[in-house]
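Only a single protein chain was left out; the remaining protein chains are all shown in position.
Every chain is named by a letter (A, B and C) in the order it is written, and numbering of its residues begins at 1.
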Amino acid sequence: MTAEQDVITAPKAASAARHGDGLTREQLLSAYRQMKTIREFEERVHVENAAGAIPGFTHLYCGQEAVAVGACEHLSDADYIISTHRGHGHCIAKGCDVVGMMKEIHGRRDGLNGGKGGSMHIADIGKGMLGANGIVGAGQPIAVGAAIACKLRGEGRIAASFTGDGASNQGTVFEAMNMAVVLQLPKVFVFENNGYSEHTGASYGIGCEDIVKRIEGFGIPVWQADGFDFFSVYEAMGKALEVSRNGGGPTAIYCETIRYFGHFEGDPQNYRAKDEVQRYRAEKDCLVNFRARMEADGGLTAAELDAVDREVGALIERAVQEARNAPRPRAEDLLTNVYDNY
Amino acid sequence: MTAEQDVITAPKAASAARHGDGLTREQLLSAYRQMKTIREFEERVHVENAAGAIPGFTHLYCGQEAVAVGACEHLSDADYIISTHRGHGHCIAKGCDVVGMMKEIHGRRDGLNGGKGGSMHIADIGKGMLGANGIVGAGQPIAVGAAIACKLRGEGRIAASFTGDGASNQGTVFEAMNMAVVLQLPKVFVFENNGYSEHTGASYGIGCEDIVKRIEGFGIPVWQADGFDFFSVYEAMGKALEVSRNGGGPTAIYCETIRYFGHFEGDPQNYRAKDEVQRYRAEKDCLVNFRARMEADGGLTAAELDAVDREVGALIERAVQEARNAPRPRAEDLLTNVYDNY
Amino acid sequence: MPKKSMREAINEALHLEMARDPSVIVLGEDVSGGAGGTSGQRDAAGGVFGLTKGLLPKFGEHRVIDTPISESAIIGAANGAALAGLRPVAEIMFSDFIGVCFDQILNQAAKFRYMFNGAKAPLVVRMTVGAGRSAAAQHSQSMHALLSAIPGIKVVMPSNAYDAKGLLLQAIRDDDPVIFLEHKMLYNDTCEVPDGDYTIPFGEGVLVREGEHATVVATGQLVKLATGVVDRLAAEGVRCDLIDPRTTSPLDEELILESVRETGRLVVVDEAPPRCGFAADVAALAAREAFASLRAPVATVTPPHTPVPFAPELEREYLPDAARVERAIRSVIAH
Partner (left out) sequence: MPKKSMREAINEALHLEMARDPSVIVLGEDVSGGAGGTSGQRDAAGGVFGLTKGLLPKFGEHRVIDTPISESAIIGAANGAALAGLRPVAEIMFSDFIGVCFDQILNQAAKFRYMFNGAKAPLVVRMTVGAGRSAAAQHSQSMHALLSAIPGIKVVMPSNAYDAKGLLLQAIRDDDPVIFLEHKMLYNDTCEVPDGDYTIPFGEGVLVREGEHATVVATGQLVKLATGVVDRLAAEGVRCDLIDPRTTSPLDEELILESVRETGRLVVVDEAPPRCGFAADVAALAAREAFASLRAPVATVTPPHTPVPFAPELEREYLPDAARVERAIRSVIAH
């Protein structure tokens, strides 16, 4: 693509998404709770980071919640996902402990990774969360391996990987796609185009006109979804899983979305139109959309959603308080978990 | 592809190739001479290798001559190519000195690379031949760089890379394709499917049904050619070059062909039907085809072609004799050409 | 005891462990071979060097996995399979090729346990190392030094068939990522190798020869070379300890230091290039920890700081040889 993309367009084949109806109240509540948890978590990390409480590089997922949650609400702990440098949302969606995450991001001893991973490396193997990853494109081959394990076990489990628009140009991602097809693995590639790879627009780094055709060229069927709409993503992921869980080989979903913050905390965002985020927040926000949808079709009441908001607010507040008060690592922790013997 | 490929089929869109007529007598003679030179060179290396005269790993190009020559007859020393582990054919087609090559393969001091490269690393930068390469998939990104230089100079030069069916699955090749599109480089990707990647059929490693669609998915136009037919390859390459030389960005040609020998010298070829090579030699050989074509349309006489055969035979004989008698490297050569100062 | 080549010993270890532990899988290019070929024959290669021969027929396609040429995806897949509870054994034909999949070793396998609060990634990556076959600069390198520099992985380099089997069984059962380096010049070397199950622990070197005059540390194919030299010198009364560390990470520092503290003299013979190499590593160890006992400059015998050349004459010149090893031993003893 050479022309700059029109910032607010419907995805090419957005499924107008009136199919969320099939979800139970519990499922709807869970989906909203997860998205809200990510939003609150990230908005709070943004604040804490600005206050100097958070060491290292932090990449926030705000704005993209519908993708992580739409994909992961289909998965259980027995399924695997692998994430990116922008991993908080995927981790929360996959069930990682939010307090443990907040502690980890604060570099505390009882953080989810013992304070040795930090924002870019949150993982919980027991939850099937194989890690955020600081190396762009490293996760997709790893997910191929998890899918090999799933196939060997033959229990209908799958592995999913999240891939940004920028990452989609990394050789490892292409290799993973081809290998997954060759081995007919139960693997779902979730492509998450948030418009930018650092300071560069997605349309620049992706040379071809249509990334979906590029993926399909590998022999992988792609379902497109509206990355701002939980129901749309949920539906696409459901279709992909129907194939991949049942021996149909790898599949993909493709979602366009946007990140509300800079690439990293501190990014001046010179590459972005001034009002871009504001417009998205106003017109496309996934939480606002979800509420509107609930109001329209009566799935959940405003009071119920407000209750979730309060509950999530309290959780995040508790996470921050606990993280602040959590013990810092001790010198001897430096020399643990290197090998089996130290 | 899951089914094994039908071994002798016409390429999907083989241009029936009655367009060679546009070539002059000199061009026809040159094309035949180049193909014949490669054939004789390789058949002789095969013999010398069996006799123990050639150290190291040697991969022969016999059978695929029409591809290298069909592509390179369009190029001058000012254009660049980069080759693979199976590089002799591309080197000869690009104009490398045959005697120097034979010496190099024999590990002699005045070989084209001073005896330090060998079969897998023959190069001649002055001829625009940026090297055979022992790392599968390494050449394509390098050719991207040569194409950047061509574009910067703005003189209509191009860079071409040769990529096997096996190599086409390497991440670096995909990266190079995308990067060439992003930067709109004068680069031609020559895909050369000889049916096998070592001991594995091409259809296994290439997961998708149609590799051409996979390439097109990157935004690169592909011209398909019959890899056994010089004229077909020549025509496809001509079309690709018309685009790439004139600012149209990267292009590709795709050729199906076959190698007559094993993957490496010594390969027992258990993966291959017993009579496969024999049938190809009998029915599809590029030299036989070329002669038949000349006979049919009178472009060159049998006597003229026979004269080329004799000339080439003498050249290869001389190359072997000179290689045998050439001096071996001296101990002190070990410590030259590491850096600018030793 | 039956004599077996290192090739046979490694193949046997793979057969044994795949039979014993259903979580072991093998993956790589042509580990079986023949897929998509016109002969219809599978197991057509069993690895380009024949090390995985016979595995596919016995353990099937789900556990013996031929891959495209996509080394990042191969090692990445091994990483993911290991995190997901399998014990993958990946093959990268030549250690030189780690260039194309280095991230999956350097930043993934090596760091999971540390970054992920103790997560286990019990994978093995087998690859050939070393010069001697005129395979030139991109197929002859010795990567053990470079790999040993990476905290979080273990690096194994057997010098004979017996060790190869025991070390490989240990490698597969080990809960850490292990790089298993097979020297191509040793594949056909034979020695007595028991049929059954045995493991050799990591970080335990072996004293191949005993002597009081000097300590010689050698690795890989050079253990054989050094043994010849040490034996020749013993005949004239110069007796050396000869140590084969077997694993370069972890390294049996104690064995080396104990010996050096007794002999006061150290010669390190290694095939990695000299800068930041394994020979330097051992020399530094002695200079730090056994300085008081050292009675001569440490001598190292390595290739020069050059790529590996193609021509056989140059390759011979490149590699440590008996004359140079002997000269080094004599030089430290003369001090």
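One rule holds in what follows: a contact is a pair of C-beta atoms (placed from the backbone, for glycine too) under 8 Å apart; a residue touches a chain by one contact, two chains touch by 3 or more.
This one's a predicted model, so the numbers in the text were calculated from it and none came from an experiment.
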Touching the absent chain when the full complex is considered, from B:G63, B:G117 or B:G201: B:G117
Candidates A:K36, A:R108 or A:R259 - the one touching the absent chain: A:R108
Per the touch definition above, residue among C:E212, C:E289 or C:D321 touching the missing chain: C:E289
Selected residue (touches chain absent from view) among A:R153, A:K213, A:K239 or A:R272: A:R272
Among B:L28, B:L75, B:C150 or B:A240, the residue in touch with the chain that has been omitted: B:C150
Chain C residues touching the omitted chain (full complex): 72, 96-100, 102-107, 110-111, 114-115, 136-138, 145-146, 148-152, 249, 251, 272-273, 275-281, 283-289, 291-292, 294, 296-300, 304-307, 309-310
Residue ranges of chain A at the interface with the undisplayed chain: 1, 4-5, 7, 55-57, 107-109, 113, 115-118, 120-121, 133-138, 166-167, 169-172, 195-207, 270-274, 276, 328-331, 333-335, 338
Chain B, residues in touch with the chain not shown (by the definition above): 80, 82, 112-114, 116-117, 121, 123, 125, 130-131, 133-135, 138, 140-152, 159, 171-172, 175-176, 178-179, 182-183, 337-340
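We take it that only the chains that are shown with their structure count from here on.
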Label of the chain whose CA centroid is most distant from the centroid of chain B: A
Gap in Å, rounded to a whole number, between the CA centres of chain C and chain A: 40
Chain centre separation in whole Å, for chain B relative to chain A (CA means): 45
Length of the line joining the C-alpha centres of chain B and chain C, rounded to whole Å: 36
Multi-chain contact sites of chain B, meaning residues that touch two or more partners: 169-172, 204-207
Residues of chain C whose C-beta touches two or more other chains: 67-68, 70, 72-73
